[in-house]
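One protein chain omitted, others in place.
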Amino acid sequence: MPGLRLAGIAKSFGSVHAVEATNLDFAEGELTALLGPSGCGKTTLLRMIAGLEAPTRGAILLGEADITAQPAHERKFGMVFQNFALFPHLSVRENVVYSLMISGIAKSDAMATGARLLDLVQLKGFDDRRIGELSGGQRQRVAIARALAQEPEVFLLDEPMSALDAKLREDMQVELRMLQQRLGITTVVVTHDQREAMTMADRIVVMSQGKVEQVGSPQQIYHQPENAFVADFIGRANFFDGVAEAAGVRIGSVLLDAAAGAGFRPGTPVSLACRPEVACLIDCTSPGTSLPAKVTFVRDVGPARDIHLETEIGRIIVEYARGETDQPFAVGQETTVTLPASGLHVFPRAERAAA
Amino acid sequence: MSLVSDTEVLEDASASAPPRQISVAQLVWWALILFLCLTPFVLVIAISFGQKIEGAAWEWAFTFANYERVFVGANWPEQFTVLYLQRLYYSLFYAVIAAVLAILTAFPFTYLMTRLSRRAQSIWLVFILSSLSLSEVFIVMGWDVLLSNRSGLPMVLKETGVTDWLKAVGWFDTLREWGLANPRNVKFKTSVFATVLTMAYLVWPYAVILLYPPLSRLDRSMVEAAQTMGAGPWTVMRTVVLPTMRLPLLGATLLLFVFLLGVYVAVTVFAEPAKQTMAVSVYEAIRGNTLNAPFGAAQAVVLLITASIFLAMGQWLSKRTAA
Partner (left out) sequence: MLRVISQGFMALSAVLLALPIVVVCGAALNAGRTMFFPPKEPTFARFYEFFVADTVWITALSHSVLIAFASAVLAVLIAWPVAYGLWARGDAGSKLLAGLGSMPFALPPIVFGVGLGFLWSFSGALGSIWAGVVSHAALFVALPIVTISIGLQSIDRAHLDAAATMGATRAVAFRTVILPQTLPYTVSGFFFALVLSFNEFIVMFFVSASSYSTVTLQIFNSLRNGYTPTMAVAAILFISVSVVVFSAIARWGDLPRLMGAEPAKT
């Protein structure tokens, strides 16, 4: 199974640029998540890969072959749709073997493949059910089996979990990922849910406003965001506006020790981001800047506590997981917060306005 | 955020699908529809300018004589005749009263019907549609039996003594003044009452079908919101349901009205000879006693224009409703 390559692909609808010139490589057998807020162009990008939308510019290559001009029904990339788009007039089995039946494969072979696929998605014995009789999770399994029946070279999923309730969603993410790894099929998943992307993906493509913001492994995306948009969109972050100086970043009268600030010319307006679990209130070992702070609110959601602080550079949220510390915090309590120099991400300031 | 959402973008895509060339099949279909659905009307309009010759024949011409005859009479300007204007008047008169009557009674019925379960609604719809599709001839037959002097309601009233009672209390004379009684008994044939009643009956199921979509789409939470604010059923109807239904009601009335303009059988059977409608005189001119096709066509055009004006008004209203 060859990999997939997008070379300078772009799509505009009239004057609206849905996707700006994009270069992406989807390695063979990898699961890539296209992640971004709604309207960022990720669905349009997926539909261009499927052949449902013709790119305005650029080329799509499968291995060495240019498939840009090939219509969807010749590419036959299996696709799972947002609301699954199962055919209500066909039974479960007829849905699954649809691609085989219309390609004229012998009925007995098709039926055998259908049975094998239903077994694969753990729906043995559901062959003759109507789509209307299935639960959301079962419908999704049928949609996955149906997309895999044609043994596609690329497997596409458009917000596959959005029609499921929260609990089922987490289970299906794991299940889908395990299935994909077992089959070793090149897969692209569109999602707006970063948890979903981080659960399933080998690689995440973060998009906003038709542009790719960052490409990387889930860990890279989370721990080394390349810009303010990614830092803001993936996970949570405390944001501050400041000015770069030779020794760090100045916010008002405070000079923060920030390792990443070194790359900026002194005087440049910058944004600072700090993950809540990186900021530290007690037993702080990594070097950084300490500030006096006052607790304004404590949120205890069970597995973790958020401590909201008021400091002279603004509000800061610190997160402690259950078991990390037993020390109680009360509203009004005076304390000291440390922002570790290695945990401060610094970006040019203009970028964040775009998000 | 000034972003276009994914779905909006996709809709845009389908709208800007590449223009296709006009195929042979498309041309054939256009020709077919134009021939079957438009030429009959064009012919009626063209022939309305023709003139009658010997016997039952006519020839092409371009004369306004037929229209003159409709609006001011054949001997104008010496003599001014309103016979055909009167027929147009009665066409409008019966149609307006019957349409309003049908809407007024069908509205509460449909409102109540849409509150029922979907299954119950289906059963009612079967009943309503069966009545709607039943030929005018059968309906007129039924009302004729019910209203005729020998067998129907007048007989029942006489046998049960209601007629004598009416005479005793003096209301019988009022009925006579209204033309609903002869010296011996009440009578409904022929009368405006019987005509309008039958016409209203004819379009009543049609009224239900027209009011059904807007009423079944009426947002129930709106009604419930009004109830939580202390509105009783009548207040809900007056302050919530009726205001939102104003345009659909008016639109439905217009459509019923247009439908009723063309009613023929009910009028010939139930209307007094002096109070016949334009549909009847179209019939008479084309196939009845007078046999004057161009004159019949001219009257048909008058009916057509009247109907088109009210249909256009209805269209405009429904567009405003949708907006």
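Note that the chains are named A and B in the order they appear, and that numbering of residues resets to 1 at the start of each chain.
Here is the rule we use: a residue touches a chain if its C-beta (ideal position, glycine included) is under 8 Å from a C-beta of that chain, and two chains touch if they have at least 3 such contacts.
Owing to the predicted nature of the structure, the values given are computational and were not obtained by experimental measurement.
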Sole contact to the chain not displayed, among A:Ala147, A:Val188 or A:Ala228: A:Ala147
Residue among B:Ala61, B:Ala74 or B:Ile139 touching the omitted chain: B:Ile139
Contact set of chain B toward the excluded chain (per top definition): 14, 17, 20, 25-26, 29-30, 32-34, 36-44, 47, 105, 108-109, 112-114, 118, 121-123, 125-131, 133-139, 141-146, 151-152, 201, 204-205, 209, 212-213, 216-217, 233, 258-259, 261-262, 264-265, 268-269, 279, 282-283, 286-287, 293, 296-297, 300-301, 303-304, 307-308, 311
Hidden partner interface residues of chain A, rising order: 47, 50-52, 71-79, 81-83, 85, 87-89, 98-99, 102-103, 132, 146-147, 149-150, 156
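Keep this in mind: only the chains that are shown with their structure count from here on.
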Separation of mean Cα positions, chain B and chain A [Å, integer]: 60
